[in-house]
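Mind having a look at this structure? Questions to follow.
Complex shown without one protein chain; remaining protein chains in place.
Note that the chains are named A and B in the order they appear, and that numbering of residues resets to 1 at the start of each chain.
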Amino acid sequence: MENKHYNMFEIFRGFIAIAIAIFVAFILILICADDPGKALECLLIKPIISNGALNTKSIFTILARMTPIIFTGLAVCVMFSANQFNLGGEGAVMLGGFVAALLGIYIPMASGVHILVAVLAGTIMGGLIMIIPAVIKVKLKASEMVCSLMMNYVIMYIILHFLNNVFADRSKGATQTYPFLNTAIIPKIIPTSELSWGFAIAILATVIVAYFMYRTRWGYSIRMIGINESFSKYSGMKVGSIIVLSQVIGGMLSGMGGAIEILGRENAFKWLDLPGYGWTGITVAILAKNNPIMIPFAALFISYLNRGCELMSIYAGVPAEMIDIIQAVIFLFFAAEHFLSGTRQKIVVKDAKEELHKKELATSGEGGNA
Amino acid sequence: MSDNNLVVQMKGIAKVYPNGVAANQGVDFNVMRGEIHALMGENGAGKSTLMKMLFGLEQPTEGEIIINGEKVSLSSPTVAISKGIGMVHQHFMLVPSLTVAENMVLGMEPKQGNKLFINYKKAVEITEEYSKKYNLFVDPHAKVRDIPVGMKQKVEILKALVRGAKILILDEPTAVLTTQETEELFKELIHLKEQGYTLIFISHKLNEIKQITDRLTIMRGGKSMGVHETANISKEEISRLMVGRDVVLTVEKEKAEPTDVVLSVRNLEYTNEWNKKMLDKMSFDVRKGEILGIAGVEGNGQRELVEMLFNLNVPDNGLAKVNGKNILGRPQREIRDMGVSLIPEDRMTFGIAGAGTIEENLMSDRASEKKYNNGLLFNLKAMHEDSDELIKDYKVLCKSRRQPVGMLSGGNIQKVVVAREFSSEPVLIIADQPTRGIDVGATEFIRKKLVELSREGAAVLLVSADLNEVMELSDSLIIMYNGKIAAYFEDTSVLNDTIMGEYMLGLKQQDAEEIRGVLHGE
Partner (left out) sequence: MFHQLVDMVFSASFGYSIIRITSPILFAALAAVVAEKGGVVNIGLEGIMMISALFGVLFSYWTNSWLIGVVGAVVIGVLVAMIMAVFALKLKTDIILAGIAINLLGGGGTVFLLYLFTGLKGNTASLTTPNMLTPKVNIPLLKDIPVIGQIFSGHSVLTYVAFLLVILVWVLLYKTAMGLRIRAVGENPNAADSVGVSVLKTQYIALAISGALAGLGGAYMSMYYSQSWNIGIVAGRGFIALAAQAMGQGEPVGAMLSSLLFGFASALGNKMEGMQGFSSYLVASIPYAVTIIGLVIYAMSTIKKVKRFKDSDK
């Protein structure tokens, strides 16, 4: 089966890309770490095993950090599937987090309901804001990419304005809001760790998005539009509406990610800059090849590396920002269609030849019945 | 024959595209110095692929190419050009926003003394010089987007000559030309031949081939069917080699008994973005139970007509109704809900989503229907069942419904499109070039299905540049010329190539009264 050949080949390619990235990391570590052996240990092993035992605390941290990037990864996955290069995830995350935070601080509600309402509000705001680039794209054919990029900054500055001038808790040294009401804080799965039930919601969201993309007419339309917009239009799909829908869903997922991150990991709104999860979400989606089910695995990988880089910076003096270099390298190779394409062409030619051969056998066998 | 006379030798050429399509298999192709050599074959026979390899645009998977006795590896057009090969493409390789002179010198720009800036005056001079030398008149200062097709073609030929081409490949050069322009082109080509140039002329028009070529090579199904002296081979023989004797061209069909008007088009007008009138007061009716064919040389408004009827473009004026309801400017969903199906001419752009599975492609017009949904989720069972049935009924050669449709052969891709379009219980089927570039088996299958559906009561509008097809399948027939109906034939059995040709090339035109026969409604 030729499909099997391709799939195996794709997996092989992915591994090579990751291997190259890790190799680059090794070289960088060799150059700048005082004790490269220790640095490598921090990067690869320490995130899960320290002093010969499972490092549960660190493992929970890794899982906790997966949460927001699963959401943004899913968001990118939906938008990129529709071929919409909306890069507004950053802004939507921050906005979702901010709105959820305000509700968590100022509107007392029953426990249980409070979290639900706050997260939903963040989700909805994230979705609403994405209507702007989406509608501009559909109605005016202006680039959703440029528009969403600009929007990130507008959102950030508006939030900073409100944070500094309206909602700031002046009793604190750093700029932040008043603390969330207890009813609004998402409980931890493991009490002493960073890991909240938000993680479970992220996994649930993954399943829902996977179902949405592959088992519903809307997800189907999104994918078809992404593959071939003209075809979708000709087939009778409402292309404009679906394009808007894909970006709104992307915004909702990002907004939800922001809300859950804020209420699950922090006790007050403290973001003074775009949080970066939107960009990481793109890396995650690329690693997952836009397949929702693969998003948590990709997020785990990035989160693990992230933790490793952090430990490396604490114990081996290698700046944690190395993660960005590793990410960039993986990203570039993973998305490179012609990376190792010579090998792929050989597979194609071989398959085509086999097929021709089979066909010839078949026709000669039929004795010209056709 | 001594090898010295052979300027081009291609031996045992095979080409497999990355999508797995084997376009050429073991092709041998020879051209002699100073001849006009025809390369013939139906669409999809592999002639374009072969020529792309000769021009360095594609590389052969197997085989060797020898130019002037020297074995060469034509890794790019640059290499091909340096070996004296030039190509005039069917889709012009011109940059619209640049002037004729700029297009002429692109890649070999004359410089000012300081080597930095383009010497535009020199570019104009070069253009004028070659223009005069070869009797190919062009306006060096005009922007290419503003000049007529005939002139664009001349620019293309000049471009090849100015780059020192001695062997000129012309890919269906007459497809876009008027009769007069064609005659002019032939004079120019013969002029070139007399000056010692070698010309490879790709075409499937028998008369043209007979008129100007010395020898011809026929291709079929990616293989060469041999080389012949043009003078020594009859049109019938060429036709037999091109089409193949095993193909039964006559499709059995009962006499049509058309009833009510389904599609009614009145005074449809459209002017394209270059201000060319593509549709000029088109009016016709298609009735239930009949196949109305639209024949004509490509580019006479057929494509635009189909685009209007499926809202892929907006007309300037006119009406089009299906069972009394307007379809112009309506969303495709609504048009489809009225029972209209379209087999699009450009199947890769409109017909399929290549990376999608066969099933996803079969379901594209109906995925929202109740039948395929249980509440929010798809009813996968219904989808799988119906897809498998369609794959079986339409004999789509594939491994499973999960296979990406883009990996299928052209014929099977078209069967997927047809399976979808024919299975939606259409009242009107618009079939635009339904068998272009696909294998004989699939062609026959699709044609039979088309007849079958019309006899079951669908109205069929068949647009085809394939004369055989349009004459065999149609019950009655329109010939389009210059955006207008040049002729209408109630009964296609009285037709032959000659009559068709005269109308298609604009030599003849029926009077208004005869054409009005196509209007069956009010």
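Throughout what follows, contacts are C-beta pairs under 8 Å (C-beta built on N, C-alpha and C of every residue); 3 or more make two chains touch, one makes a residue touch a chain.
If you're wondering where the values come from, they're calculated on a predicted model, not measured in any experiment.
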item: Touch with the omitted chain, as defined above, among A:92, A:119 or A:147; value: A:147
item: Sole contact to the chain not displayed, among A:22, A:189, A:208 or A:325; value: A:325
item: Among A:107, A:120 or A:160, the residue in touch with the chain that has been omitted; value: A:160
item: Residue in contact with the excluded chain [from B:15, B:37 or B:159]; value: B:159
item: Touching residues on subunit B - with respect to the absent chain; value: 55, 57, 76-78, 81, 87, 89, 91-98, 102-103, 106-109, 111, 116-118, 159, 163, 271, 273, 275, 316-317
item: Residue ranges of subunit A at the interface with the undisplayed chain; value: 28, 31-32, 85, 87, 132, 136, 140-143, 145-147, 149-154, 156-158, 160-161, 164-165, 273, 276, 279, 282-283, 286, 319, 321-325, 327-329, 331-333, 335-339, 341
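The rule is simple: only the chains that are shown with their structure count from here on.
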item: List of subunit A residues in touch with subunit B within their complex; value: 1-3, 211, 215-217, 220-221, 223-224, 227-228, 230-238, 344-345, 348-349, 351-353, 355-356, 368, 370
item: Sites on subunit B touched by subunit A in the complex; value: 16, 18-22, 25, 61, 246, 310, 312, 331-333, 335-337, 342, 344, 349-356, 360, 363-365, 367-368, 372-373, 376-378, 380, 399, 402-403, 407, 441
